[in-house]
Structures are given as C-alpha cells and as structure tokens.
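Let me begin by presenting the structure, written as structure tokens, before commenting on it.
Removed: one protein chain of the complex. Kept in place: all other protein chains.
Residue numbering begins at 1 within each chain, and the chains themselves are lettered A, B, C, D, E, F and G in the order written.
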Amino acid sequence: MYEEIFIAGSGGQGVLSLGKILTFSAIQENKFATYYPSYGAEIRGGTANCMVKISNNFIYSPIIENPTVAIIMNMPSYLKFVKKFIPQKFLFLNTSLIEEQEEIKKFINQYAKNLEVIKVAATEIANKIGNTLVSNIVMLGALIHRTKIIDIYIIKKVLSNMFNKKNLTLNLKALDVGYEI
Amino acid sequence: MYEEIFIAGSGGQGVLSLGKILTFSAIQENKFATYYPSYGAEIRGGTANCMVKISNNFIYSPIIENPTVAIIMNMPSYLKFVKKFIPQKFLFLNTSLIEEQEEIKKFINQYAKNLEVIKVAATEIANKIGNTLVSNIVMLGALIHRTKIIDIYIIKKVLSNMFNKKNLTLNLKALDVGYEI
Amino acid sequence: MRVLTKKFKIVIETQYCKGCQFCIETCPQGVLGLSEKINKLGYRYVEVINPQNCTGCGRCYIMCPDYLIEIFEEK
Amino acid sequence: MRVLTKKFKIVIETQYCKGCQFCIETCPQGVLGLSEKINKLGYRYVEVINPQNCTGCGRCYIMCPDYLIEIFEEK
Amino acid sequence: MKKVLQGNIALCEGAIEGGLDAYYAYPITPQNEISAYFAEVLPKINKVFLQVESEIAAINMVFGTATTGKRAMTSSSSPGISLMQETISYLCACELPCVVVNVMRGGPGLGNISGSQQDYFQSTKGGGHGDYHCIVLAPFSVEEIYHFAKESFLLAEKYRNPVLILYDGYLGQTMEVLDTQKEESKLNVKINQQVDKSWILDGAKNRPSRKIRSLLMQEGELEKHNMKLKEKYEKIKENEVRVKLYEIEDAEICLVAYGIAARAALDAVYKLRKQNIKAGLIRPQTLFPFPYKEIKEISKKVKKFLVVEMNLGQMVEDVKLAVEEKKVFFYGRPGGCLVSAKEIIENVKSIFQN
Amino acid sequence: MKKVLQGNIALCEGAIEGGLDAYYAYPITPQNEISAYFAEVLPKINKVFLQVESEIAAINMVFGTATTGKRAMTSSSSPGISLMQETISYLCACELPCVVVNVMRGGPGLGNISGSQQDYFQSTKGGGHGDYHCIVLAPFSVEEIYHFAKESFLLAEKYRNPVLILYDGYLGQTMEVLDTQKEESKLNVKINQQVDKSWILDGAKNRPSRKIRSLLMQEGELEKHNMKLKEKYEKIKENEVRVKLYEIEDAEICLVAYGIAARAALDAVYKLRKQNIKAGLIRPQTLFPFPYKEIKEISKKVKKFLVVEMNLGQMVEDVKLAVEEKKVFFYGRPGGCLVSAKEIIENVKSIFQN
Amino acid sequence: MQLTKFIKPKSLKKNHHNFCPGCGHGIIHRVVAEIIDELNIREKTIAVAPVGCAVFAYDYWDFDVTEAPHGRPPAVATGIKRVLPDRIVFTYQGDGDLAAIGTAEIIHAANRSENITVIFVNNTVYGMTSGQMAPTTLVGQKTLTTPYGREVFRDGYPLKVSELLAVLDGTKFIARGSVTDPKNITITKSYIKKAFINQIENKGFSFVEVLSMCPTGLHLEPLEAKNWVEKELTKFFPLGVIKDV
Partner (left out) sequence: MQLTKFIKPKSLKKNHHNFCPGCGHGIIHRVVAEIIDELNIREKTIAVAPVGCAVFAYDYWDFDVTEAPHGRPPAVATGIKRVLPDRIVFTYQGDGDLAAIGTAEIIHAANRSENITVIFVNNTVYGMTSGQMAPTTLVGQKTLTTPYGREVFRDGYPLKVSELLAVLDGTKFIARGSVTDPKNITITKSYIKKAFINQIENKGFSFVEVLSMCPTGLHLEPLEAKNWVEKELTKFFPLGVIKDV
C-alpha cells in the first residue's frame, strides 16, 4: 500500500491531530508512515495543514507529490489547496463549512478522473455529538470507513492512549458516528 | 643596493619616525623601500620597533630576514632584539641607555663576523643640543655618515617637509651633529 | 434626548473581516453585529445591523485591526 | 610629636618597577624617591630614600599598579 | 525501542539520553519545537534550559558551560548560525567539546522557513575566521537524528572539538518511526570512553589553576597551536568518516547526497533500477570529515556521479576533489525547495542521453 | 602620482577617491589606522565617519546606507568579520552594493594580531548562510590596495553586490610607494558606467514606493531569486576574473599565491630562475571569481603546481578543482606567520627531488 | 453628497494584511500611516521593518521600506539617516527584535541620539516564531518556552525598555501607549506623531512603546487578548509620557 494524504483546515479544527493519529496508527500496524505539518508563519492566515504518507516500505520524502486522499475541513483550505493537491482517489469535504465551487470542481475533474468526493457535514455532526472540536474525528471515522487505510481498532487504541476518559468517550463516539455515515 | 634595517627603542624615542624618514628618503632617491612597524598591543611593555628595507628593485617582503643594519636605542630593545636580528654589517647602539652585555656580544660575534658596532651616546648628545627627543635624529646622522645608505641632502629635504621651522632647526642640528661624530 | 442631525454611511469590506469583534464591542450605538455566515477567509464576519443608530463617532474605524471600515457623512 | 615605636621593612622589586611614581606621590613620609638609573625594563625606578620614616601605613603598597611593594613589620 | 517522533523532538530525546546538561537558545523557525520541548522537560530532570537574548549569547553560554566539562548544546537555523561564527571559531580554537545544531532553512538573507542545504560551505569549510573545523554530522532520518544527537557529546569529547549536527527544516518537522537501539545508526564512540578532563575549569582545588584561551601572541605559538589542531583534524579524518553506500557494486551512475536530499536520491535509485538503470547512492553521514577516499575508490569503477543537493552546488566541490571533474554532474534546487525523485530520475536520464 | 603610504591608509585614500560617502566601524587590530585616518579626514570633506558599538552595528549601518544608493564601507579584521556574516548574507540577498574590508589576522579564535590568510574559505565560499557570493579582491601591494579600494564601489554597483577587499595585517601595516595612475592595477569598471539606481530608497517622491527585502515566502519565489543571483554570479565569473601571470611561458613549476604570500612567491620565482629552476607564478587578484579557467589552461603545459598560502590549505582546494590533484602541492604557514621566499624555494626543490 | 469622515490613509496600500484576527500590528500600522499622511511626509519617509510579524510592513505601507536583519533596525536606520539627514526615518520593531537580540543597537542609537523615530510594539511574546517568551513577558505568564510560567529566578524580570532608555541623555521623547480602545489609540497616535515631529525638528531620538495584543501568541480570543493587555499588561507597564525634553 502507498497512500499520500493531505489534510487541511483551520488552526482550531484539529487537522494536525488528525494527521498524527493516522501516523501513529499506521506505525502501530507496522507500516511505515511520515507526518509533515505546516508550521511557523505559514499557519497564520487561517489555515493549517499536514501531509501524511503511509506505506509498506520506507518513505523517502515526507512531502506530498501525488496525493491519493485529501481531507478538507473548511472553505479557505478548499479555495487554497484543492487545486494544488488534487487527490487521485478520495476527496473528503466538510460540507458544514464548504460550499463547492463549480470552477474548482471542473478543474479537479480534469486531473482526477476517478476521484470519489465524499461529503461529510463534520462540524454539524460534531456539534450534535456535543462539541464542534471533534469534527476532525468524525471525518477520521468517515475516512477509515471509506478507505480502509487503517483498521479502526488500531485507531481506537491510539485514541485511547491520547485522551483522558471523558474526552475519549466523546472522541470514540465521534469516530463511530463518522464511520457509520 | 639592498639593505634591511631594524630599528628599536622605547615608544617615546621616535624609532618609528626614524624608520619613516629613511623610507621616505629612499623613495625620494627613486629607490624602492618598505617600512613595517610594530603595532597594537606589541608596543606595550616599553619597546617599539620597525623594519625598513631599501633596494633598487621591488621589495617582496616587508619583514626583515637578513638584517644588514640594526639601530638599537635602549636597553630593553638591546636585550630583546639584538640576538634575534643580528645585523651583518652595522650595529648602532645608543650607549646613553645601553650597557653592552658580554654574553650578547659573544653571541653576535659568532653569527656576524664582520659586524661593525657603532656606539653613539645619542640621548646625551640630543640632551646637549636641547632635547632628548631628537636622539633618533642624532642616530640617523650617524647612520648616514657611516653607511651612506642615503644622501644626506635628501634626508634634509624630507625633514624639512616634516617639521615646522622651529623643530626643523633642532632636527637639522641633531642630524649634523650625529653625522659629524 | 439626542437628535441625530446627520446621517452616516458605514462601508465595511466584510469579505476580509476576521471577526475579531473589536468594532462590535466598541460601538456605543450597537450598530454592528456578527454574521452567522462565514466569509471566504473562513471567519464569521461583521455586519451592520442598526445603521440608523450610527453617530459617525469613528470608534469602529479606529479599532479595526484590518482597517476595513470607512465612515462617510451623507448630506 | 609622634614617636615611632615600630620599624618597618620595605621590599620593592625595583627591577620590575615602571616608574609610575604613584608610590612616591602617595607616601606621606617621603620615604620613596625616583632613581636616576634605569632598570632592565628601561624605566627609572623607585628607591627607598628615607626608610627610617616609614610608618608602615601601606599606602605605597596599595597604590603600586605593579604590586612590587611589600611591607614587613620588624619586632 | 520503537518510537514515533518529529525530527526536532528526536534531537531533544537523543541529546537528553546522551547526557545533556544545559541547553541555551534563541527562537527561530523551523526548529522552535526544540526549545519548546526542552522548556518543558529539562526543568523536570534538573538540567538547564534557558531561552536567551540572542544566538550570540546562546553560543557563548555553550562556551561557558563547555569550559566546565559539562555537556552543552544550542540549536538554531541558518541566520542564527551565521551569528555564531565568531564564537564557533573560538570554541574550536579553545578545543571545547559541545554540540551546535543547525536546522537549515532557505537563504540567503531572511530567505524562508522551508528546509534547505544551503549552509554546507559554512558548516564544513568554516564560516568563521581562521583555520578550524567542526565535526559535521548529517543525519538523513529521524532515527539518525536521535542517534547522532545522543552520541554527539561523546564524539565532541573524544576530540575536544565542537560537533555540528546539520539537517534541514523538512527533516526537522517530519515525524516518523525510529529505533532507539539500531546499531547501524551509531557513531564511533564508546559510552565509557576515557576522556581527558584535566583541562576543565571547576575551581583550582588541590591542583594548579587553569586557563582557557585562544590568544597566542608569542612568536610561533599560534602556528604551533594551529599545527596541533591540524593533527587532530587529520586524526578525525582518519577515524570518523561515516558514509553509507547503496547499490554501489554494479552502479553505472552514482548519486551523492546527504540528509533529506539523500532520501529523494535513494528513492530515485530504486526507481531507476526498476527501469534498468543501474544507479547507486553514496550518502555521507559525516560532512567533515568528508569521505573523499571512499568516493575516490568508488570512482575507479563508476563512470558518472550525480551530486544532488538542495542548494546551488556546494558539496559538489568536495566530490570533484575526489573524482575527476568531467565525471561529476550536479542537480540542485536552492531556496528551500525539496528535490524529488522524479527530478533526479530525469537528470540521470538526461546524463545518459548526452 | 607617486605617494608613500601605509597599506591601510592607501585603502582610505583610494576609498575617498572612489567616492566613499560613509564609513562605519568598530576598532580591531591590525586595521585601526583606517578608523584613525577616516576620523580625521572624513569630517573635513563632509562625509560620514562613525565609530559604532560593534561590527554588527557597523555592517548594518552599511546596509542602511547602501539602501539609499550611497557608497558605504566598513572594515575589520577576522573575528569582527565573522560577526558580520549574517548581514553579509542579507546584503547579497538584497543585492546591495557596498564594500567590506577584511585585514586578516591570525586565527582561529582570538589568535594574534599578525597578518594571515586564514579567512579564504569564509571570504570565497560564503561564511554566512545560504548560497551567495561577495566579489573578493585580493591586492598584493599598497598600490593595488589603493586602486581596488578606489574602484570597488563601481564594481559593487555594476553588479549590485557587496565587494570584499581581502588583505592581511602585514600588507595593511606596510608602507611603500604607489602610483595612483597605474593602469595595470585597475579593475574592469568605468567611472561613468551606467548604473541602475531604480531600486534605491530615498523617499517615494513622484514614483511608486519601493521595498528592499530578502524574505521570499511565496512558493518558488526564493528559488527564483536564487537562480537570478546565480545568473549574476555566472556573469561575474565570466567578466571579472583578474589574475596576474609571471614567468609562465616556460615554467616547469607554477606557484599559485595571492596577497602578501604572492610577494614571497614572486621573490622565490626570480631566485629559483637564477638557480635555473623554471618557476612561474599565478597570482589571482580576484578570489571570487576564481581563475579556474586560466589555471586549467596553464595546467595543460605545466606539470607541477605549488600553492602557497598563509593558512593550513584553503585556496589549494580551488586550485585542485582546476588542476588534476596529483600535480598540486601545498606549502602553508598558519597562525600569522609570513611565508618566506627561502621556505618556498626549499619546497620547490623538494618537489623536484621527489 | 458624501463627506469622508474616516477613511483609510493614503500611506496604506490597497491590499489586506495577513496578521491574525485581532492583532495589534494592524491598528498600529494604520495609525502610523495616518500620521505620515497628516504630516505630509510620505514622499520623504523611509521605514525600517523588523524581523517579526511586522516584517511584511513593506507590503502594507505605501512609502519606501527596507527590511533589516533581526534586531538591527536602529543600525540600519542610522545608516540611512546619516547620509540622508533630511529624510524621515523610522523603525518599527517588536519586543524580540528590539529588546532581545537588538538590545545593543537600540541602546546605542538612543545614546547617540540618532535623529530617528522608533516604534516599539510590545506584545509580550515572539509572535512570528509561535509565541515564545519575550523580554517583556510578565512574571508567571505562560508561553511556548515558559510552560510553567515565566520565573524570575530563571528568566529574569520583564524588561521595561522605555524606562531603561529614559536614563540615557540621548533620548528626547519616550512614551508608552496602548491600542486596546479608541481613547488609548488616539493618545498613542499623539505620542507617535510627536515622535515624528521631534525628528522633523531635529530634536533627536524619540521612542514610543505600544502595548499590543497578539491573540495567537497569547492563545486567547481577540477580545480576551485585548482585555488582558488592558487589564494586566498596563499594570506592569504603566501608560503615559515617560520623558519629554
């Protein structure tokens, strides 16, 4: 397997955590994985992003060259990144905050014929569960369900190492809800 | 012609001026000349020195390698430098301030068989003329007389460009007295 | 009772608003409010909710870190 | 009239003296003077000219920048 | 033990494992994670963490701590490292063991905060004044960062010489798995090596007082000291060269790259081989000492060398010192741009076409 | 016109003749004569003289003055120049014409105050971060110091690039005769050359406002800027190499030396010829750009090269980049020791014996 | 008919800046631009931008601006002013730039009484590099590099730069303002204006410290950050004119 996953959103949406969870989980599965965040002054201006690569072999460059999957959590990221990192397999959009643009859709279609666009109202769902902060985990659930990149049990194990009890319950719920959409 | 002249004394004895006068004069005579002073923290501790080279041809290194002439104006310089820069032709000693040491004399004799030592009580003579500050020029007179390195009229011309009238008279007198010893 | 003898026009480049709310907080007349919508920068942006109350005091202009607000007097 | 009840020995490493004259100037008893001779560093150096007047006050010791002076009390 | 760490954090954990006593630094991207980590962790284990007024202050505090024989480190990125050049020259002159980390970014000037390899000359030839050398380690993975950091103090102490750990912003920011036990990532040092500490300053108790200084004004003194240093550098050249070779045996073209660029190069090597182009890779892990001899040896068999760097061509000069010029090609991207396997492959192909 | 001047003073007179507007510096031996002279003379001709708080301040004032298109200079010696490395990188990045003078002394560290050539790498490869180059001029006589100083501003402006004048303490302190008219000491510049000043900051009057900066964060921007600089450097390499050749035609061994070392080498050449050893000398007057091509050309005929430097071997690497390694020998003395003709002759002879 | 009452100054470019929501730099940038307009000196002003979040000043102000290496704006400004004494030269610096790495340069420019204007933006953190402790960070304040709060014992005291510079004979005007509300912005503006007028009148070194909010570095919402500056920061850094000679 070889996946290049691009994840973008606003600083507060937990896109970096989402990337790290994927990375930790992949390594738990004895895969190779790299994680590369945006950092420094780049983060200013509303968007944060990270790049995750997962492979059965050693990963040479942590930088996305041919994204297979992209997860876009808000509108500025949609406008800024989608044309630059067109995924070949899956594009996950947080439709709670993104209004698709015809021009961008067209552009993508041109370069990624077989792309599947998965729309998840992640923020709204998270809000319903109890906290918009877990929109990233909702998205993660959706990602795992659709792509099977990583075993969901491994993800749960990783989550349980990261959160205290109260937060864990919330996060696991978000994961499950996302998984079941 | 090719002369390497080493001049040393205390900071206040005008050894650097003496070197410069020689240099300017040599160049006035259309010879090549270089002047290289001691500088910086070296000067501390009582001694100053300079190296003058005069030649009919371009001078490559300003640093003394085989001194032909040395002019030593005080005791610390005598102790510090004479063994290091043994001149092959002439050694001028300011006997007003230098007491020759047997050990050093022997040492020199070994390495400079044909050396002529010229003793000038430069400080006392200068004092008699009116100012111990011109002991360097007294020495210069003696040097020119004995070595004929440079025409004394050129020296006088250089001096007259350097000093105001009052000082010039004194310096010319010192030169003449030194020349006539 | 205060009588408004002048009318003021508030021009805000809302598409660049970062939703800091400084203008809203500082306006003594409650002229401004925060939209539920999000602009292309991704922020909930300011909107004019009570334009008629504006006294042209300029506090909002002075506070806006993104210099998005301009006030014109209409005669 | 002051009576000297103690005697003091002044030891000066004159060969390292730089002739600054700080000690001479500071000595209230005129114990020290400047030699006409020159030491191996090339300076006219200090010499003890009136040893009997020394009160052991230590001013010369304190002033000497080259720490060349030591004072001993003889009993 | 397996761990998942960011490059900059692996540096911290390695340094702590290696016995770090004090860390001083001034913030700069892309290595701020180092200070942030140490700020949290060092106070807990009673070691010194100090964020200070400037890079110059930081490197001089390293100087101070090093005079006591304790293990000091600072880190910065390119512009900050430039400011340290005077003191680095002093550290080498005074033979003080310590560790300096440069997480390179794009230059010159303020440049950008991306990763780059534009400080190779500064690091290896001496950016400061006078003849001197730091030992320069160039890890290419988070794992190597960890091990090099861990063992850098021992290496510095072995030679009483500063060690410079040189990697770029990309590697510093990347998180990946590492093995803290991995043998092959280790340096030529022993945990309990005998180190002469008879020079340290800790108070002249029951011993003569000591001095540390680089001012040598007596005639010939400084030349002698330089010659002594030279001898040390020769010894380092003899014993401490580390270089990894990949697919060299039958290679028709040999890539030469270090750090993050070597990862792209290695990727290219395997991809080229799939296309039946016999490529190999020479990856220096030490930049000073540089593996001249090893490369020269290889050049007896290999006809072409492609040096890949993230700069306008710096290490390529060292390769040319080992290999006939006409055999050596260069591909580089300056300004914080990561080279890709794809670009390298294209370059290799075009070399074979011409 | 003939004059007798000390090297450091010739620098001052040349710079003034060349249109110096402002000089900023911090004291350091062996170049204090420069400040002393400027302190006395510049106020009289309404130019700026400022002794400032540090070398870093000095080079940044140079930066400020250079942004206005005025002619600024600073001077220092090795440790002080190390401190300027960050800003020199900025000056190159911002393409600001200005002149920096390094009167080299013995290193590393505090070293001594004698003359040396231990800063060759720093000067030519870039002691600071990022890929950049100063144009490096290496006068070997008081006369050349004068002319290079005089024309350095024009050269800097021709390329919008800092010029580094590099000589050593010996030459700086030496007084000798010079000819202010001498053609052959001059550089490839014209007094009334057309220079683009459309970038200078002097107030946005009747024109759009301008900015000077080296931070280039947009994707690819910095790489592009680096490529632009590279092009400039290539142009400099093409047009500005200056090298003097002595007795090359029939030479069996060719010395390579610059600055004060080249004087000893030249002395040796003539003395060797008297002993029927056919020696010649290649003397680079520019160290960046370095005369690779010229040396390579000569190496087609000449079998042996002896590089003579006052360091542990720095320029020798550049010579080896031009000439097959096995032809190249080295003789050097670090730590502020002047090489002598005698020593060079001995070395030449021993090369022929082996 | 429309009368303009409050409009963007001419000395600002038409683009929009990249500062974070609620960042004080935006306010101060505008205030400076207004003053330059009011004094009618746009065409002879040269500004020196720092390294810090305000590094991009040259993209926002519509007059000549140069970058300077981190901490060196006072030296760069000196190099400009000395050769162009009739131009108006000012630096704009953050607390890392001015009070940490640039300490020597600001002290000596002040001591020489360089006839320049310095605007010192004190937001108690290194905004640009993600919120580390600055020399002006308050005791106990948590930052990226003081996760347990600034400790006097280890990190020293918050540096009162204005009070420090006031000791120097070379400083002619020193004041501290803030940008937390319209009144204080207006006062701060009067300080900065005075600092420019001093330069025009060749009075020498004039310095205005501005307490500002960096919501990102403080990890606070814009309004919270503003309140913190208003309530907490001014306790330690009192507002007002500190020196005027």
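FYI, contacts are C-beta pairs under 8 Å (C-beta built on N, C-alpha and C of every residue); 3 or more make two chains touch, one makes a residue touch a chain.
Everything quoted here is computed from the prediction, not taken from an experiment.
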{"item": "Where the missing chain makes contact, among the chains that are shown", "value": "B, D, E, F, G"}
{"item": "Candidate in contact with the missing chain, chosen from F:Ala10, F:Ile28 or F:Leu338", "value": "F:Ile28"}
{"item": "Residue of G:Leu39, G:Leu164 or G:Val241 touching the missing chain in the full complex", "value": "G:Leu164"}
{"item": "Full-complex contact with the absent chain, from E:Glu53, E:Glu240 or E:Asp267", "value": "E:Glu53"}
{"item": "Sole contact to the chain not displayed, among E:Val4, E:Ala22, E:Ala36 or E:Met310", "value": "E:Ala22"}
{"item": "Which of B:Gly9, B:Gly40, B:Pro62 or B:Gly178 contacts the chain that the document leaves out", "value": "B:Gly40"}
{"item": "Residues of subunit D in contact with the chain not shown", "value": "8-9, 13, 16, 18-22, 25-26, 43, 56, 58-59, 61-75"}
{"item": "Residues in subunit F touching the chain absent from view", "value": "26-29, 32, 35-36, 39-40, 43, 50-51, 53-55, 79, 109-110"}
{"item": "Residues of subunit G in contact with the chain not shown", "value": "100-104, 107-108, 111-113, 135, 152, 154-157, 159-160, 163-164, 167-170"}
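By definition in this document, only the chains that are shown with their structure count from here on.
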{"item": "Touching subunit D and also subunit F, the following chains", "value": "B"}
{"item": "Top chain pair, ranked by number of contacting C-beta pairs", "value": "E-F"}
{"item": "Centre-to-centre distance between subunit C and subunit B (centres being mean Cα positions), rounded to whole Å", "value": "87"}
{"item": "Separation of mean Cα positions, subunit G and subunit C [Å, integer]", "value": "26"}
{"item": "Distance between the centres, which are taken as Cα means, of subunit E and subunit D, whole angstrom", "value": "60"}
{"item": "Per-residue overlap in subunit B, given as positions that touch at least 2 other chains", "value": "41-42"}
{"item": "Residue numbers of subunit E (touch at least two other chains)", "value": "29, 32, 79, 109-110, 113, 217"}
